[in-house]
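A single protein chain has been removed from this complex, and every other one stays in its place.
After this line comes chain A, so read on.
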Amino acid sequence: MSAEETQTATLEKEEETQGTEKKEEALPIVRYRKVSKSFGENQVLKEVDFDLMPGERVAIIGPSGSGKTTLARLLMTLEKPTSGTIEVDGRQLWHKEVKGKLVEANEKHLHEVRGDIGMVFQHFNLFPHMTILRNLTEAPVKVLGLSKEEARERAMGMLEKVGLTDKAKAYPANLSGGQQQRVAIARALVMRPKVMLFDEPTSALDPETVGEVLDVIKEIAAEGEMAMMLITHEMSFARDVSDRVAFFDEGCIQEQGPPSKLFVQPESERLQSFLSRFNLGEENSQ
């Protein structure tokens, strides 16, 4: 298949899978094709096809255990798909092409492709033995090869963005959960990924600190430079920041579309019953 044909095929596929998405000429930055994942007997993802366009912000909602988190973890290479392929910016992630055949990728290949992806975890996972500043500069220096000064500058700029410049010399243990998560967001951002994954970034937070973290994410989303995959249980947040919402249940995308449609007129019964658990009715009528 020539490159042109591939592109045409891709575009057709896009229209198929995301008909409601505004048409863009660019190719998807992330592409899941028939991706399945099983843990023993338990199949968490069932032949998922999913695309993410450059700069697109997709909220992924659904009940716990529906496979949302696994979807992100496969892209971050924390988990290996049982079958199917994932492409990042036109390159195979878990596979390598050798003589026209796809073979399993080695760590070197993963290292090359993974650089485009960043992730924010539910439990922050800051490095407890490093200061906040060092949490932010360590990877830029060691992985990206930045000089210490460059990394420091970039890190301080990012800390300013999340409003924590005064904590540069503190250790993670001295920060509140919300502050830690803001640092974790900054730490992922200094790597300048093309795709950012947020895996339930506010689920482990005290209710009073959820807002500050969501505000930071909203601010980043508003810049619109990176593609974002937001796995969240905060429905009003999902509605406010996303271009598209995908509803996950039982290992598949059951329904997807722009938030204005998905939250207002959910088609499937499953989504209707899922949404009925959240107090969105009032806001929806606006």
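Quick notes
Methods note: a residue touches a chain if its C-beta (ideal position, glycine included) is under 8 Å from a C-beta of that chain, and two chains touch if they have at least 3 such contacts; residues count from 1.
Operating definition for what follows: contacts and distances are computed from a predicted model.
A chain of this complex does not appear here, and its UniProt-recorded name among "Xanthine dehydrogenase family protein subunit M", "Ectoine/hydroxyectoine ABC transporter permease subunit EhuD", "Dihydroxyacetone kinase subunit DhaL" or "Alkaline shock response membrane anchor protein AmaP" is "Ectoine/hydroxyectoine ABC transporter permease subunit EhuD". Of the candidate positions A:34, A:80 or A:129, contact with the hidden chain is made by A:129.
Across A:27, A:76 or A:252, the residue that sits in touch with the chain not pictured is A:76. Set against the missing chain, the residues A:29, A:53 or A:188 yield one that touches it, A:188. Taking the complete complex into account, A:121 is the one of A:32, A:50, A:94 or A:121 that touches the chain left out. Seen from chain A, the chain kept out of the figure touches residues 76-78, 107, 111, 114-115, 117-119, 121, 123, 125-129, 138-139, 142-143, 171, 173-174, 184, 187-188, 191.
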